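Notes for the one structure printed next.
For this depiction, one protein chain was excluded, whereas all remaining protein chains were kept in their positions.
First chain written, first letter: the chains are A and B, and each begins at residue 1.
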Amino acid sequence: MAIVSPQQQPQIHRFPQFKYIDGVRWLPPLSAFGRFAVVALFDSDSDSSSIEIHSLTQNPLDMAPQSAWTSPSRISSLKTSQFYQNPLVFASTYTGSLHVLSVEPMDASLDSELSVPEKILHDRPISCVDVMDSGGECLTVAEDGRVNLVSVGESGLNYRRIFDSNGLVSYTAAKWASPTEFATGGCGFSLQWWDQRKPGGAVCQFKGDWASGIVHCMDIHPSRKHTCLAGGSFGTVFAWDLRWQQQPIILSGLEGSKTSNFSPCESEVWEVRYDPYIKSGNIGGMSSSQILPAMICSEDGIITSIEQGKQPVELLAEPCAINGFDIDHQHPSEVICNLEWESVAILSRP
Amino acid sequence: MEKAMATFDKGTVCSAWNYSASRLVTGSADGTVVVFDSLDPSSSSTSLTRTSNFKAHEAAIFKIVWVPPEYGDSIACICSDGSSSLWEEVVEDAQPLQWKLSKHFKSNSSQILDIQFGNSSSGLKMIAAFSDGNVKVYELMDPLDLKSWQLQAEFQNVIDSISTVRKAACLSASISWNPNRGERQQSSFVLAFRSDTPQLDSAKVWEFDRAHQRWLPVAELALEADKGDGVYAVAWAQNIGRPYEVIAVATQKGIAIWRLGLNPDSDGRLSTERVALLSGHNSEVWDMEWDMGGMTLASTGKDGMVRLWQSNLNGVWHQHAAFEPTS
């Protein structure tokens, strides 16, 4: 692992919440002033779940709850998007319902909610939701093998089932690639590529049969729509380029450490994101087959930057699992993450 | 300090928690089974919701036992008409998830009093104790199909086979498997009756002799003078590393705590020692269970109390706490 000089070390601020954190996201900017984060919480004492908007203040960095919405069940997946200038929060639950909350720009309150009740989209926990960039189209996938499309319309939420494998395939991750295409991931490190113009099933699949792990998270870069970045079990992070379907590029993991790369972690990779903060030369000039720099967090408690052909750079090492993170697209140096031990941490990179 | 989790319908007489303490089933006098689930099993949530409700028997269900989780989500209902049934929660043939009957056990001559499942390396075993003092051991033939059972052994709860009992009438039976998992672990259980026949009553430890493929009594947990005492309940403690086993046996004299040696003598018997006799309930003991470390015993009895028992550093057993449910 590369040594980071003290000047490069990010500043870390931890905020105990005294509740389990099921997810954190930055909220797209409401106005020129103020920054906000969305936190999904579970309070074991009262057995209740909620989504809170926290406002952040600087010097010293602090976060404080601004508004809250009570959820009927624990949040299984949390995403934010901006739809006609309005920030939206998409949250799926353990019982299979989907909730879309809009945030009032004036006072950052969660003011309206649209939802699809449980048992309609999925029977059990929704594994993953993904929202199209600046759009109201949301994918939901689950272990039951269903893929649904939910869109925010004038009169509420519209939903339709894209596919149902009846449990013969399970999906654990999903990511939009374009307004018509998206990718899903599942067990056995499998990835599927879907095109809504070709209904009836995935248009192609990738099976990573080198080890039997599960894909937990995916990312697709807007400038590299042909490449899926996926993270999962055994610290595995790999990229699947649709143009060279049978040859995944392994960026991290047990399989990778056998060949060349040092693997930054050995456990579940819970989140993977392309990292816009790392300027790896001239992105435009990079070969389109070169994988862009990314950031991962893992069960063994680390947040690491990984880049093809380079040593990973550890940004945070905690004694407990890091279950998810989000990079602020307005300020890419700022990363918010949720720690297993009932805390939120914010990293500010120099 | 207490949190209400769920309320039961009228006529409910028994309940049982699954291995992870996240699902509860109840049985009622009209033969109905109700299943309660915690919304999020991993958060130790204390609020339960009713997820299923089905009629398992025409007669009353007086006891429900969960099958070990390696065999799915399934339960055995023991019914007052002497029969017993196995139910399983499955999705089959594109039907939604539901509880289905897997197997119905019925004997014409006697009634089933208690059933317990034991998970050994060779597969799932089911012990059934009958009202005539007989014990039957069944084996599951196909680990994914709870319909296929085969009778492996049948014997009486007596220490030597000479004293076979011809006619016996038993009121109740209680069985407790050795809860320890592990590859080398012998299959063993403790069984006792409450009957009109003294030699059947006392708690005996049975162990499966692999070499000869038969069940052998390896210990009797009763003092000479107490051998005819009917047993209300037995509970085998989890052993996470003790050089001896601990088993609780409840009779009208109190709850006896027994230590059982691990190594058999030349006759194949295990050494026994009664280390405590705990009085407190002063009457019938309804239910006993050891905690996860096998250090604290919880019991309920006809005195309407819940009592916790522990040993101190010197090995002296005492009441650790007592609770009285009051409305």
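Here is the rule we use: a contact is a pair of C-beta atoms (placed from the backbone, for glycine too) under 8 Å apart; a residue touches a chain by one contact, two chains touch by 3 or more.
Just so it is clear, contacts and distances are computed from a predicted model.
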Revision key, fill the gap. Of the listed "TBC1 domain family member 12-like isoform X1", "V-type proton ATPase subunit D", "Nuclear pore complex protein Nup85" or "Ras-related protein Rab-17", the name UniProt assigns to the chain that isn't shown is "Nuclear pore complex protein Nup85"
**Study point:** Selected from B:Lys10, B:Lys167 or B:His212 as touching the chain missing from the view
**Key:** B:Lys10
Study note, to complete from the structure: Among the options A:Pro117, A:Gly201 or A:Pro222, the absent chain makes contact with A:Gly201
Review point. Which of these, B:Ala211, B:Ala225 or B:Leu313, touches the one chain of the complex that we don't see?
Key: B:Leu313
Revision key, fill the gap. Contacting the left-out chain: of A:Ser81, A:Ser115 or A:Ser233, that is A:Ser233
Check your understanding: Considering the whole complex, which of B:Phe54, B:Phe155 or B:Trp286 touches the chain not shown?
Key -> B:Trp286
Study note, to complete from the structure: Contact residues on subunit B toward the hidden chain run 1-17, 19-22, 24, 26, 28-29, 36, 40-44, 46, 48, 69-73, 88-91, 97, 142-145, 181-183, 238-244, 286-293, 295, 298-301, 304-306, 308, 311, 313-315, 318-327
Study note, to complete from the structure: Contact residues on subunit A toward the hidden chain run 16, 18-20, 44-45, 94, 124-125, 127, 143-145, 165-170, 172, 186-188, 190, 201, 205, 207, 209, 212, 214, 233, 267-268, 299-300, 319-321, 340-342
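We adopt the following convention: only the chains that are shown with their structure count from here on.
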Check your understanding: Touching subunit A in the complex: which residues of subunit B?
Key -> 39-40, 43-47, 91, 94, 97
Exercise for review: Give every residue of subunit A touching subunit B within the complex, in rising order.
Suggested key: 20, 42, 44, 47, 73-74, 94-95, 123, 166-167
